[in-house]
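If you scroll down you'll find the structure; I have some questions about it.
One chain of protein is taken out of this complex; the other chains stay put.
Naming follows writing order (A and B), and every chain is counted from residue 1.
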Amino acid sequence: MNKPLEKIAADLNAEFGATYTEDRGEVSFVVPAERIVDFAAALKKKHKFEMLASQTAVDYWPALAPRYHIVYQFTSVSKKLRLEARVPLDGNDPEMPSLVDVFPNANWFERELFDMFGIRFSGHPDLRRILMPFDWEGHPLRKDYPLGYEEVQFSFNYEDIEVRKPRPKD
Amino acid sequence: MGIEQKLGDMGVVTARLEDLVNWGRTRAMWPMLFGLACCAIEMMSAQAANYDMSRFGMELMRASPRQSDLMIVAGRVSRKMAPVLRRLYDQMPDPKWVVAMGDCASCGGVFNNYAIVQGVDEIVPVDVYVGGCPPRPEALIHGIMTLHEKVKLESFKDWS
Partner (left out) sequence: MTLEPVMEVTVNDLKHLLSERAAEGDTLLLNMGPQHPSTHGVLRLLLELDGEIIVRCIPDIGFLHTGIEKNMEAKTYVKAEVMTDRLDYLNTTGNNLVYVMAIEKLVGLDVPARAEVIRVLIVELQRIASHLVWLGTHALDLAAMSVFFYCFREREKILDILEMCGGQRMMTTYFRPGGLWRDTPVEFESAVRDFLKVFPRRIDEYEALLTKNPIFIDRTKGIGIIPKDKALEWGLTGPTLRGSGIEYDIRRAFPYAGYENYEFDVATDDGCDVYARYTVRMQEMRESLKIVQQALDNMPMGPVNSANRKFVPPPRSELGHSMEAVIHHFKLWTEGFEAPKASVYMPVESPRGELGVYLEGDGGPKPYRVHFRTPSFTNLQAVPWLAEGHYVADLVAIIGSIDIVLGDTDR
């Protein structure tokens, strides 16, 4: 960890009690869900991390506590620094505060997470499905959602699968 | 050219109606300007200077389905896109043909999962499948020429 990042890390640790680890040159904080908005605001205002580069989630099903990790990547363009923040979430359909007020581009990231993982973000202005059709059932990137592949036809099961295939009317 | 020899002095040519109409259809087959994914880039390459599809009389891409006869499904069709694709097909006037360009449009390709329609033939009837991921522009041109051969063999009762 380089010097400026060390200082920021110590500062954030003191202010938010966020523990951090360093692995493969990346600094990763664990932040509780209720503090994440303050955490991001402090990063943006105080420590000049102007950009929310990425926001994603990981599903650790069948574990339920925590089931999800929300992973944020913050970038400081002026200081050329990066850091990661992870928010653990319990339960199948968790809810956490939205980051839209601090970083407006969290809007679509959070819509995608709602679409793909079913995580709700309170305070989000427009929480609709974004990638899947609006009437889709289920959240595809969850680990308990099947990949939904089609069986490969071989000579021994060709007929069985052929019958089940959907066909156009004309 | 052949037609002058057939004309003779009379100014009359005799041919079967099927041949004439099918010939006319193949010479002015307007594809729809409709790209989905990677294959659309190769479709653009096929129209650009190096490959130049217009040598074979199939260059005039129409942006509106109402003006086109040929739908080139260039790329993977997602479940969200499938109803849109079918609606576009329904909007095309008869006679109309479909070329499934690339593996994804033909059979789902590498994307055997929840999001992709496993072959566009589930929603629209396909005349010619062009393999490849993505197919080379030559392959697309060959595919459309194959379709022309098919159209030339159509008989009166196929016309509907």
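The rule we apply is simple: a contact is a pair of C-beta atoms (placed from the backbone, for glycine too) under 8 Å apart; a residue touches a chain by one contact, two chains touch by 3 or more.
Everything numeric in this text was worked out from a predicted model, so none of it was measured.
Student: In the whole complex, not just what's shown, which of A:P97, A:G118 or A:P140 touches the removed chain?
Tutor: Residue touching the absent chain, from the options given: A:P140.
Student: Kindly state which of the options A:E95, A:D126 or A:E151 is in contact with the chain not pictured.
Tutor: Checking each option in A:E95, A:D126 or A:E151, the one touching the absent chain turns out to be A:D126.
Student: Even though one chain is hidden, which residues of chain B still touch it in the full complex?
Tutor: Here the touching residues of chain B are 33-38, 40-42, 44-45, 48-50, 63, 65, 75-76, 78, 80-84, 86-88, 110-116, 122-123, 133-134, 136.
Student: Go through chain A and note every residue touching the omitted chain.
Tutor: Contact residues on chain A toward the absent chain are 23-24, 26, 50-54, 56, 58-59, 71, 73, 77, 80, 82, 84, 103-105, 107-108, 112, 125-126, 128-135, 140-141, 145, 147, 149, 166-169.
Going forward, only the chains that are shown with their structure count from here on.
Student: Distance-wise, how many Å sit between the C-alpha centres of chain A and chain B, to the nearest whole number?
Tutor: Here the centre of chain B sits 42 Å away from the centre of chain A.
Student: Would you mind writing out the residues of chain B in touch with chain A in their complex?
Tutor: Residues of chain B touching chain A: 79-80, 108, 112-115, 118, 121-125.
Student: Per the contact definition, I'd like the list of chain A residues that touch chain B in the complex.
Tutor: Going through chain A, the ones touching chain B are 131-133, 136, 140, 145-150, 165-168, 170.
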